[in-house]
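Data block below; observations after.
A single protein chain has been omitted from the complex, and every remaining protein chain is retained in its original position.
Up next, chain A:
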């Protein structure tokens, strides 16, 4: 709901902010007003100029806050969804945001590799403390075939239940494909 309003502001005002320095703005405004026969001195026009400046600052603040909030959500996507985003979400991101996401992924991967000795530590796993190695899961929708470490292939059909290793399923549970069943 709020997002739509902010996005509209973005479309209407982005050029204003990015391409005018304060002095050219001042000068052009004074020129405009004098052409329209106001003939005021600069000191008399200052309240109007201040007014306009406040409006521009407001637009800038709204736009920046909106873009920053988007970035925070994209960052959360890496932690909640994994490194590969579905195409529907990617469709809604602009090129710079995709670029940012890739850079963030790389930084996170570098950091994870630097922990825990030679092999690194995947800190996006085990977000809740694990209680057992294998867990019971139920499939919420068709996901096709799924291979686990010892080579067995499992067909994930809707409503089928399986007993699978925790670390393989965590990603799919977070994405909403599987459901963790507790007895």
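Here, contacts are C-beta pairs under 8 Å (C-beta built on N, C-alpha and C of every residue); 3 or more make two chains touch, one makes a residue touch a chain; residues count from 1.
Convention: contacts and distances are computed from a predicted model.
K.L.:
There's a gap in the complex where one chain should be. From "Transmembrane channel-like protein", "Sesquipedalian", "AP complex subunit beta" or "DNA replication complex GINS protein PSF3", what does UniProt name that chain?
P.N.:
"DNA replication complex GINS protein PSF3"
K.L.:
Given that one chain is not shown, which residue among A:84, A:153 or A:182 touches it?
P.N.:
Result: among the candidates, A:182 touches the missing chain.
K.L.:
Which chain A residues touch the hidden chain?
P.N.:
2, 33, 36, 38, 40, 44-45, 47-48, 50-51, 53-55, 57-58, 61-62, 64-65, 68-69, 72-73, 75-77, 79-81, 88-89, 127-131, 135, 169-170, 173-176, 179-180, 182
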